[in-house]
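A single protein chain has been omitted; all remaining protein chains appear in their positions.
Right, chain A next:
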Amino acid sequence: MTVKSTSRARKKAAPGVPDPARAGVGAEPELVQLLTPEGDRVEHPEFPLTVTPEELRSLYRDLVLVRRFDAEATSLQRQGELGLWASLLGQEAAQVGSGRAMRTGDHAFPTYREHGVAWCRDVDPLNLLGMFRGVNNGGWDPNEKNFHLYTIVIGAQTLHATGYAMGITKDGADDAVIAYFGDGASSQGDVNEAFTFASVYNSPVVFFCQNNQWAISEPTTLQTRIPLYRRASGFGFPGVRVDGNDVLAVLAVTRWALDHARTGQGPVLVEAFTYRMGAHTTSDDPTRYRQTEETEAWKAKDPILRLKAHLEKEGLADEAFFAGVEAESEKLGLRVREGVRSMPDPDPTLIFEHAYSEPHPLVDEERAEYEAYAASFEGGEHH
């Protein structure tokens, strides 16, 4: 598509007004990158990273298994086993890189798309699928793996993360928190309030924005006129844009950000510049609002292919390794398929189960009413 409006073209060229649609694309210096799309290792003076071949292989395994799990969930939705799925396709490096940067005591507050972070926190993938199948609304224990519940209301979790971080400070602990959100959420009041609270209380929280360029059908240009990471400066803390498809850069930048936070230096905003390769969710149709050319261009920056290219170029992994990961991926797919298909519906009385933690007469009364009503059908033709 050609740009027809000359006024728009002029506006783009105006000095001092960065074009967010183009910002960070290509080799702009502000984008931290440690692994090129071709798989070549580059250095960044501020974010050095030493990784062993074993760590590289482990990251590759994470990326492949996370993508496989995600693809399996998309298929299960198509087969009617899940009501909905929000695919992370394309964002594996942003999630695995940041997830692996965390220490055991750190906490993650996710949106509904952080399947790769959950993987790194050792959350059973099947736990994530309960809400998409409709058997619960989350259900896992957030404190077991320090991975909090998925949050669907956009941006709300950034405040929970900030409050949690305030608690860490009170406890005198040196843990840190990552608040995950997206480019769309950056417009939400809650996110801006979280920036304010974290800033004035100097809380140990890393705001990790996966800028995947699209909030359903709305491009980032509808959320911001400046690159998102620069929002941080207005709140008084550092912001960094990292190549979100470069797992090594994300790992290095997030590690730095978490250390910055946990050592009492306050919050950091990391903007992981990436791309949502798939639809917003399985209910979405991106062909109505974006061009195939754009998606194709991002394919060349694929996070898995570039790490594979690196491993191959440097001779750090052999065929047996790749075959092993592939076999493991098949096994994971099978486990997820079987696990979802055999996931039982809850007993209807689950409705009443956890409305309150302490006894509540109205809930008890309505449960009794329901149970009596249900029992009236027992042995009858309706049951």
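The criterion applied here is as follows: a residue touches a chain if its C-beta (ideal position, glycine included) is under 8 Å from a C-beta of that chain, and two chains touch if they have at least 3 such contacts; residues count from 1.
Note that in this section contacts and distances are computed from a predicted model.
*Asks:* One chain of this complex is not shown here; going by its UniProt record, which of these names is it: "2-oxoisovalerate dehydrogenase subunit beta", "Putative spermidine/putrescine transport system permease protein", "Response regulator receiver domain-containing protein" or "Metalloprotease TldD"?
*Replies:* For the chain not displayed, UniProt's protein name is "2-oxoisovalerate dehydrogenase subunit beta".
*Asks:* Of A:Val200, A:Ile226, A:Ala297 or A:Ala368, which sits in contact with the chain we cannot see?
*Replies:* Looking across A:Val200, A:Ile226, A:Ala297 or A:Ala368, the contact with the absent chain belongs to A:Val200.
*Asks:* Which residue from A:Glu43, A:Asp171, A:Asp345 or A:Glu378 sits in contact with the chain not drawn here?
*Replies:* Only one listed residue reaches the unshown chain, and that is A:Asp171.
*Asks:* Touching the hidden chain in the complete assembly: which of A:Phe47, A:Tyr60 or A:Trp140 does that?
*Replies:* Only one of A:Phe47, A:Tyr60 or A:Trp140 touches the chain omitted from view, namely A:Trp140.
*Asks:* Would you mind spotting which of A:Asp62, A:Glu92 or A:Asp190 touches the chain that isn't drawn?
*Replies:* A:Asp190
*Asks:* Footprint of the hidden chain on chain A, which residues?
*Replies:* 136-144, 148-149, 151, 153, 156, 158-168, 170-171, 189-190, 193-194, 196-197, 200, 353-358, 360-363
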